[in-house]
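In this view, the complex is presented without one of its protein chains, the others remaining in place.
Let's look at subunit A:
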Amino acid sequence: MLSKGLKRKREEEEEKEPLAVDAWWLDPGHASVAQAAPAVASSSLFDLSVLKLHHSLQQSEPDLRHLVLVVNTLRRIQASMAPAAALPPVPSPPAAPSVADNLLASSDAALSASMASLLEDLSHIEGLSQAPQPLADEAPPGRSIGGAAPSLGALDLLGPATGCLLDDGLEGLFEDIDTSMYDNELWAPASEGLKPGPEDGPGKEEAPELDEAELDYLMDVLVGTQALERPPGPGR
């Protein structure tokens, strides 16, 4: 934790001056930035901010102040990267912050987030290939990128990043979850009901079959087994 505050050497050409004056990131319209290449520089600052945003959202309980400040900074950077394009006004946020916003919204909806995470975990355990459709608004932010405003070309950078969040990040999130509850025999009927769907290859069309009734049943089973389950041990 202390390493966060430690000075660290830059790995690029700036190694000679570890904390050189950072003029390159300044607002392109600023008078003092004469020869800097703002677009390229801002892109790495943009990447850094996106990374920070994802890292913040991956926390089990994100620091709201940190999150809000990073999101607002990201909006500023983004606004400066495409100043001429027809950007929608801030209140109806463009696609990149909408990724953040969707994730923000989901971080607040605690129960649906727990549900989403439980079902995600279930999908890892039982071999389901995708999260159930009703949670589409939270699970696949990557899909919303496809419908992004075409003017924000730099947001292609965001695509693989969000993919990482879904595929690798969540997996990493649940590494320490005690999955012994899923070995319980109670799961057998539920999994048999769900498994044939994706594996038969019906794709998205079949997913809606996992409808409200199935979800309710799943939740009942989950809550029921959780009641039986002992609380997690002391090792955290």
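Assume contacts are C-beta pairs under 8 Å (C-beta built on N, C-alpha and C of every residue); 3 or more make two chains touch, one makes a residue touch a chain; residues count from 1.
Methods note: contacts and distances are computed from a predicted model.
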>> For the chain not present in this complex, what protein name does its UniProt entry give, out of "ATPK synthase", "Guanine nucleotide-binding protein subunit beta-5", "snRNA-activating protein complex subunit 1" or "Serine/threonine-protein phosphatase 2A 55 kDa regulatory subunit B"?
In response: "Serine/threonine-protein phosphatase 2A 55 kDa regulatory subunit B"
> If you put the missing chain back, which residues of subunit A would it touch?
Replying inline: 1-8, 17-19, 21-23, 25-27, 30, 45, 48, 52, 60-61, 63-66, 68-69, 71-73, 76-77, 80, 91, 93, 98, 101-102, 104-105, 107-108, 110-111, 113-114, 117, 231-232, 236
